[in-house]
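Complex shown without one protein chain; remaining protein chains in place.
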Amino acid sequence: MAELAIKNVVKYYGNVLAVSGVSITVNSGELLCILGPSGCGKSTTLRMVGGFEAADGGDIAIDGRSIVRLPPNKRPTAMVFQKYTLWPHMRVWDNVAFGLKLRRQPAVEIERKVRGALEMVGLPEAGTRYPNQLSGGEQQRIALARALVLEPAVLLLDEPLSNLDARLRLRMREEIKRIQRRTGITSVFVTHDQEEALSIADRIAVMSKGVVEQLDIPSTIYARPRTLFVADFIGTMNVLDGRYRRDLRAVEVAGSRFPAADACWPDGQALRIAIRPEDLAPVDLQTPGSFWGRVDVVMDLGHFRQVEVVVEAGPLLKMFVPKESTIGSGVPISVAPARCLAYAGSEEPVELTFTNQPHFTSS
Amino acid sequence: MAASINLTREGPVAGRRHRSFNVREHLIAYLMVAPPVLFLGVIIVYPALRAIWDTLAVQHVVVHNGVQSVERTFTFDTYTAIWNDSYSRNSILYSLRVTITSVIVLFLFCYPLAIYLRFRHGYLTSIFRTLALIPLFIPTIITAYAFIAFYQQGNFLDVLMQKTGIEGTFFGGEYPQLIDNTTGIVMGQVWKNIPITVLLIGAGLGEIDNALIESARDVGAGWLRIFAFILFPLTLRQALIAFALAFVGVLGSFNIPYLIGPNAPPMVGVLMDQDVNQAEQLTAQGLAVITFGIALVVGVFYVAALARQRWR
Partner (left out) sequence: MAELIVDTRGNIQSGPAPRAFGARGPWLDRLGSRVVISILKWIVLAAMAIFILGPLLVMTLWAFEQDWTGDSLFPTAWTFHWWSDVWNLTGITDAVTLSLETAAVVMICSTVLCLPAAYAFARFRFFGRQALMLAFLASNAFPKFGLYISILTLFYQVNFMQTFRGIVVIQMVETLLFMIWIPATAFQNIDRSLEEAALDAGCSKFGTFMRITLPLAAPAIAVAMMLAFVAALDESQGTLLVGLPHYKTMPLIMYDAVNSYSQAEGAVFALMLSIPSLLLLAAAQFLARGKGIRILGAT
């Protein structure tokens, strides 16, 4: 039950700034995900918390106590690595008990704790086996047990599910969430899978090129991405170029015009318009305030369908429709957005809603 | 046994784990590396430099006004003397011949064997593997002696060939001379170097993903093509190291040519021993420098190939 404060942390690789001024506070008992594409600095940040990389600037503190100068073996953190990293020459039991034995805990205590940890991850019988006799998912769970048994103040997980197959990944992330809830350990989970982050995180820090783009709860990240990068990275997003026309009080996008009465941009302001597929819906052909084009591909995604529309003015739009929809490939179609986000340069986005438009939400 | 040391940039600290210049780490590293480096410096580097120096700046006694003193003159005499002496010259050329022959035979045998061991698994394969590794643990003196026991005229192979009639049919009733002969040296050197060569090439092959081979077979490549365009290029580094090791080892070898080789011409190693025993230190050192020079030339190929790989 500890609070982790990463304050303005900086890391150079040679001349390249890998992490530049990252500040994240993880509240006690929270599961925070650091999400981002490869090379964005998320793993580096996590490894700096764990002590495996030295920070070139800034501070890291747990419960107010700075740990940034401590070597990894003296920090109250425990890490679950991407590649399981169970020691192959030791049995599972010895793997989990390793840290406890180092701390010279009495044998009875060790016995109790190891058994408890193995039970918590659902592998009570695995103690006598060697790591290479376990499957990937089982090894990862043992790695988790090994980290938890030390009762760390902060649990760090470095893309622990990347090496597992898709189904296992789904099950394991629910396991991790469940265990984290039960133990209440402050945890930081690094991943590049935005679906993973959205489903288990209490809060998400989206990173790109060494900087935190947004730090928020998942629903806010999804609904109000603060930058274009976050908008594009999370979920599917249609991004179009547009322009603001002050005289018309409207935004011109892909040959169509949408009302933007309360906007305060200068005339001619270049905008990037981001529209969620579920915020698009088919309307009668040639309705004003809609995109007109032709259906290209219809994909059946289980309980809803994705329709790709090639707009006459050029861009490709993705739209979600109910699975009962009868839209076929090749037909002309008009689609209208219920809401969109308009990004002007690096400012916060402005949400534009268009009432009188039915819209579809995929549940 | 795993691959040779990776001297390229993609070493253990590659990619995301670069470190900024760390003085402390450098100091610890130098401290840890110091003992064998010092040992090397005192026992090999200094004497080697000394040998080069002594053979080029030859000492001799000079008398000035009835006073003896020792002077050094810079001269290539040592080396010209070696080259002009037909015995030494033939020895060097002979050694090169034997070395090149041995290494070629070695690779002709070991490459297919390594490939076989890489791609086949099973009981038979493990027998092959064990056989290939046995010579690693036999000292060369014993190798030589065992070869004499087996291949010498009048010994086991001779009797075997007589009894099975092979000698009569293929050799006209006479046993071919294998001991005290170049053939014997080549056989012995190949025997001795099989393990390390197979291990090195095998390590290189081990790094090649099966998928690379399978995709080649998928598009219809035959085995020769797969070898020439996939296996050989990707194992080039290890093959070069194996080649360099074998070359240097055979060139400077002593025990096998001494016990199994012909009396004349002797290989360089044997000649050097003779010179040392006859107190012809300078000639021995000169020969050593020449041998080393040849080895360096071979080594340059290795380093060049390595460097080219690194910057790819």
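Order as written gives the chain letters A and B; numbering starts at 1 within each chain.
As a convention for this text, contacts are C-beta pairs under 8 Å (C-beta built on N, C-alpha and C of every residue); 3 or more make two chains touch, one makes a residue touch a chain.
On a predicted model such as this, the values are computed, not experimentally measured, just so you know.
May I ask you to name the displayed chains that the omitted chain touches in the full complex?
Contacts of the unshown chain, counting the full complex: A, B.
Tell me which residue among B:33, B:166 or B:228 touches the hidden chain in the full complex.
Candidates B:33, B:166 or B:228; residue touching the omitted chain: B:33.
On subunit B, what residues meet the omitted chain?
With respect to the unshown chain, the touching residues of subunit B are 1-7, 11-13, 17, 19, 25-26, 28-30, 32-37, 39-40, 42-48, 50-51, 116-121, 124, 126-143, 145-151, 154-157, 159-160, 163, 191, 194, 202-203, 205-206, 223, 244, 248, 252, 254-255, 259, 268-269, 272-273, 275-276, 281, 284-285, 287-289, 291-292, 295-296, 299, 303.
Taking the full complex into account, what residues of subunit A touch the chain not shown?
50-52, 71-74, 77-79, 81-83, 85, 87-89, 98-99, 102-103, 130, 132, 143, 146-147, 150
Just so it is clear, only the chains that are shown with their structure count from here on.
Rounded to the nearest whole Å, what is the centre-to-centre distance of subunit A and subunit B, using the mean of the C-alpha atoms as each centre?
Averaging C-alpha atoms per chain gives centres 56 Å apart.
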